[in-house]
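One structure is given here, and the rest of the page talks about it.
Here the complex is missing a single protein chain, while all its other protein chains stay put.
Take a look at chain A:
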Amino acid sequence: MKVAAALARFELRRYLVGGLLWLPASVLPLAGGLILQQLFDHLVAGRVPLLLCAAFAGIELVRGVTIVIAWTYGDYWWSAAAALLRANVLRSVLAGRGRAPRSPGEGLSRLRDDTGDVVQFVDESVPLAGAVLFSTAALTIMASIDPAVTLVLVLPVIAVGVLSRLLNRTIRRLHRHSRALGAAVTGHLGEIFGGVLAIKTAGAEEAALERLRRHNRLRREAAVKDRLATDLLDAATGATAEISIGLVLLLAAPAMRRGDFTVGDLALFTTYVGWLTALPRTIGVIMSRMPQAGVSVERLTQLMGPEEDLSRDTGARLHRDHPAAPRPAHDDPLRVLRARGLTTGHGLHGVDLEVRRGSFTVITGAVGSGKTTLVRALLGLEPLTSGTIHWNGGPVTDPGRFLVPGRTAYVGQVPRLFSASLRENLLLGRPADHLERALELAAFDRDLAGMPDGLDTVVGPRGVRLSGGQAQRVAAARALVRTPDLLVVDDLSSALDVETERQLWERITGACTLLVVSHRPAVLARADQVIVLDRGRVTGRGRLEELLETCPEMRRLWSLTPLEEPRPSAGARAAAIQADAPGDHGDHPSSRLTVTD
């Protein structure tokens, strides 16, 4: 209800004007009925009143014109209200306290369908107002003709109201069920088209389709039931019109015999009764939409943070451009970032961390030791169950919103690029001031020079047309454009060739403070501070050479990755080293080559 009121308010003028424009469409039939009454009484008297016939058509013409105007005008409010809800959820998920949906396809179904349901519900208030106005006037006119019959006609209207209330709960349950199953279908479609490469290379198309059939069947059954319940309510209101006419006939029979109730009156009653059912019908629609809208609001707010308002008016309007994003605050340059006792639901237990300006910190450890969880938790991408974070000594209460550009920037393990030009992917709303330097730092300048369209090259969906290494470096450049004090990088070099990797670290070191997840010796060797994680706990901290003496886990990891290769005097030496371990290469020291400059 709160959401509904806010939606009506946010563009109050357009909402009200739109509503007022609709009113004539509901009220004009009153005049139509009165004209018909006169017309029939003339007909019974044996005259054909052509003027009245023309007036009857004329009234409809006026009504038609107002409908066109009101409809076109009302479009704006509808689209703007839907855009407002969608933008608020999106903002919450992308920049606020919200959380990303389980699967993008499922989230899309919420943004697409649930917002539509909410707006539609609020929009129903307009026909309701019209129906109430019409009904009041019509009942008054009818009561002046025959109060008894009019009174009886109110009964079916009340009956429909009661029925709606009774059916409401069932409809709500059925609707929620069918929506959830609908989201399962879109979710599955999103999954199979998102993972189409895996499915195709495995030849699993038929199995994916079979699963789609199963989801389809479940949704189908639920949707048909949902529809049936709504239809039942709809039919009940529809039946009231017919039944009312029957009642009029039944009750007016004696009066008609007496001549108190003319054929004109009957014509008036017949037309009014048809329009009168708009009231219970509209009430019925509102009644059935209210729970649906309730479910939708619930599903939308689930994606948002606890104190965020789904219907907050941000001042953005469809007829003018959205205000540009504000430049992020950058007033307290990093001196030191401290974290104490970082703990998450799974994976991290009381980790301490200290990063000083200009330093190079590397987090390392085995798969599943919590490296990625640590940086994600620090940046607020994963919820902390306990622990504190301080920026230059000041406490950070909401890292997800504080540790962002221009303070920090983040390059994830599998960075996502969007279907847009490289320029858009890199800048994402930032001015291009630092673009060239960022591209150079990220060692992407050479790749870019080889692209005929340069920065206007459109990167395909999710950046598939770039190689894995290129995508990673574009993501790094995207972070560097933001000139962060602290650059957080998760396993950047995993898809890079040796030469490119060396170039990248050489250029990036010293450009900003670095916090890097890696297990590459080249990176470890550069670090001022290495933090070794084992099953979510810190087991070592210090420079690499110290750790190799003091930390058993570091030694265990290192035993597989020697820092130094036996120095080759010629290619032939290398051949010998490489070739002599085909069977037991696992234990062989040369299973990894390293950079040691």
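We adopt the following convention: contacts are C-beta pairs under 8 Å (C-beta built on N, C-alpha and C of every residue); 3 or more make two chains touch, one makes a residue touch a chain; residues count from 1.
Assume contacts and distances are computed from a predicted model.
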Check your understanding: According to its UniProt entry, is the unseen chain "Helicase", "Branched-chain amino acid transport system substrate-binding protein", "Metal-sulfur cluster assembly factor" or "Probable glycine dehydrogenase (decarboxylating) subunit 1"?
Key -> "Helicase"
Study note, to complete from the structure: Among the options A:192, A:339 or A:439, the absent chain makes contact with A:192
Point to revise | From A:54, A:137 or A:158, residue that would touch the chain that is not displayed | key: A:54
Practice item. From the listed residues A:17, A:159, A:180 or A:212, report the one that touches the chain absent from this view. Key: A:212
Review point. Who touches the missing chain here, A:279, A:409 or A:531?
Key: A:409
Practice item. Identify the residue among A:23, A:159 or A:239 that touches the chain left out of the display. Key: A:239
